[in-house]
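One protein chain omitted, others in place.
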Amino acid sequence: MSIKHRLREFKAGMEPSIKETKFMLGRIKQSPLSVFGIAIILFYIGIAILAPLLAPPTLKDPYMIPRERFYPTPQPPSEKHPFGTTEDQLDIFYGTIWGTRIAFWVGLWVVAASLAIGLVVGCIAGYYGGIIDELLMRFTDIIIAFPSLVLAIAIVAALGKSLDNVLLALVLVGWPGYTRLIRGEILKAKQDDYVEAAKAIGASDFRTLFRHIIPNTIYPVVIVASLDIGAIVLTAAALSFLGLGSPSGYADWGQLITISQNWIYGSSQNPWEYWYTFIIPGIFIFTFVLGWNLLGDAFRDILDPTLRRR
Amino acid sequence: MGLRSYIIRRFLLIIPTLIGVTLLIFFVIQLFTPEQRAMLYIRDPRQIADIDDIIRIYNLNAPLHIQYFIWMSELLSGNLGFSHTAHTTVVNALIQRFPATIELVMFAIPLTIVIGVYLGVISATHKDKIVDHITRSVSIIGWSLPSFWLGIVLIAIFFGGFGVFPPERLSISVQRYVTSTEFIRYTRINTIDGLLNGNLWVVLDALQHLVLPTVTLTAISIALIVRVMRSSMLEALNKGYITMARAKGLARKEVVNKHARRNALIPVVTLSGLLAASFLNGVVITETVFNINGVGRFGVNAALNFDIPAVLGFALFSGVLFIVANLLVDIAYAYIDPRIRLG
Partner (left out) sequence: MKDLLKVEDLVVKFYTYEGVVEAIDGVTLNLKEGETLGLVGETGCGKSVTSLSILVLVPPPGKIESGKAFFKGENGYFDLLSQNEKSLMKIRGKDIAMIFQEPRAVLNPVYTVEEQISEVFMVHRIKELSERVLNGIEEDLRKGGSLRDPIYRFEKKIYKKILKNPNSLSPKILSKIPIIKRYQRRLKKEARKEVVSVLRIMKIPDPDRVADMYPHELSGGMAQRVVIAMGLGCSPELLVADEPTTNLDVTIQAQILELIRELKEEFKSSVLYITHDLGVIAELCDRVAVMYAGNVVELADVFEIFKDSLHPYTQGLMESIPRPGVEFKSIKGEVPALINPPLGCRFHPRCPKGMEICTRVKPKRTEAKKDHFVMCHLYSGS
């Protein structure tokens, strides 16, 4: 069967979902909070794309924050440094702008990789069932239930401190969640009549999966993924904060906050002397995660079957 | 069948879960090199010179299942290795630091549950009014805040700005007193020890230091409880037994508190497993930010300093704590919902 035919089949299977999507988007527009969430995310996408323009890189690795002249203490916001500088004269503005790219990088990569693994393993478990399913589910249950940060710390300790290893650790901690999700949907679909019918006609396993089951899993996955990105970025920031992520001087929000810890108290006359060192990066993290959480919440409310009304 | 037999059955179920956790940790261990893994079996730093011997004795290059058995037998005999950051065995290090973690958690958990449930109930009974909107907003904000950042900001505001609620566990003078011979450390939990020694100053000092870490730890987990409690309360309030209770002549408040709430708590209790994990994560961050010498900070420190036995011991310890927490949650669940006891 030609690729064109397969594609056409896939599109046909997707059609009801596409109609649903249009309806959903309409509903989303009605909720002010979700619009706010989308606005935040679009704003950050803008910043991430425009990073080279907003904060032109001067070093070979654009993710290393450039250092200026040496001052012993962080410098307050000025024309040259709109957000001020932190320890060792790292430009906070540069760090937070390029940190946006890192945030998207981490969030999207972890979700994509976890989802990919989850799809494969979930399909195997769901479709073949039996003892394979049992064992896989026990195993994933334990990972899901185990405190994620603790596990991630252990993994990064084993692999070495770096942002890439943080990503890897988060993927290792995150894939079971998606596995369960996909497997659940497959089990549900297995009971559906059209899968039985397709099998009766003699459709191959792969085709059944592709055309019928996968399009139906898109919605739950979208909800979980969008809520998840927020949590992932928070955990990654926490790992960076603890010192297990990118090296010092890297444009990473968590990194910026960890080096600001020395400056939480200013002089006795002005305890908030160095507020910009930790407040500004923190606001970036907070609003970024808030945007995704609002979006995920909105998706969840909208896709809640009891609230759906045509 | 009753509560008692359910509890016994549930206890027995711990064994397979424990095995599962050890398997998980074992897989993480395999990510290390044999030299690093050898450190797990050493109790005394002087043995490091004979590392090749150790690798041979413990078969660290043998197939996985053999290694697993060897490791498990070491574990069961109480050997988690030697921690070079703590200068003592891992087991010792964990025991020394555990009280600090307990002190933090013993205030945070009840606070989180009580406040979370209360806010959830109010939110549901005043649905769509101002209270509800405020609670939900605070809830989603709490869910989006980086916990370490919250801790830092709180320190900056209260300690940096107003000079109250200092970080760490005790002020320097009190710390000196507590480690002196005049003070008996029964539990090494300062608030309790202070009470047992009849010394109110120690108690107050410890409490003062506990305020910000507890708030940070609570804020992390409370959003989840409020959200689940609210939705399960809304569901419970729609049920038939609510109308029946009112038809019997009970006041609205009593109906909410007595009939709806207990049913609404059921999903919250099942969620508490998740909450236990969230607390363990939170403890790691909070102890680091506030410089509290507990199990969490120990683990992070170990990870930063390549103290492998300590990191793994910490992970294992967290796993055990976590299993115990889940056990307690399940028992609470059976207590609240009699339908579960039939199994």
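Order of writing sets the labels: A and B. Residues in every chain begin at 1.
Simple rule for what comes next: a contact is a pair of C-beta atoms (placed from the backbone, for glycine too) under 8 Å apart; a residue touches a chain by one contact, two chains touch by 3 or more.
All figures in this text were calculated on a predicted structure; none of them were measured in a lab.
Just so you know, the chain we are not showing touches B across the whole complex. Of the listed residues B:87, B:126, B:176 or B:239, the one in contact with the hidden chain in the full complex is B:239. Among B:37, B:84, B:169 or B:259, only B:259 touches the chain that is left out of the view.
Residues of subunit B in touch with the missing chain: 239-241, 243-252, 259, 262-263, 266, 336-339.
Simple rule for what comes next: only the chains that are shown with their structure count from here on.
For the pair subunit A and subunit B, the distance between mean C-alpha positions equals 25 Å. Across the complex, subunit B is touched by residues 138-139, 141-143, 145-151, 153-159, 161, 230, 234, 237-238, 241-244, 254, 257, 260-261, 264-266, 271-272, 275, 278-279, 282, 285-286, 289-290, 293-294, 297 of subunit A. Within the complex formed with subunit A, the residues of subunit B that make contact are 17, 20-21, 23-25, 28-29, 31-32, 36, 140-141, 143-149, 152-153, 155-156, 159-161, 273-274, 276-278, 280-281, 284-285, 288, 299-300, 302-304, 306, 308, 311-312, 314-315, 318-319, 322, 326.
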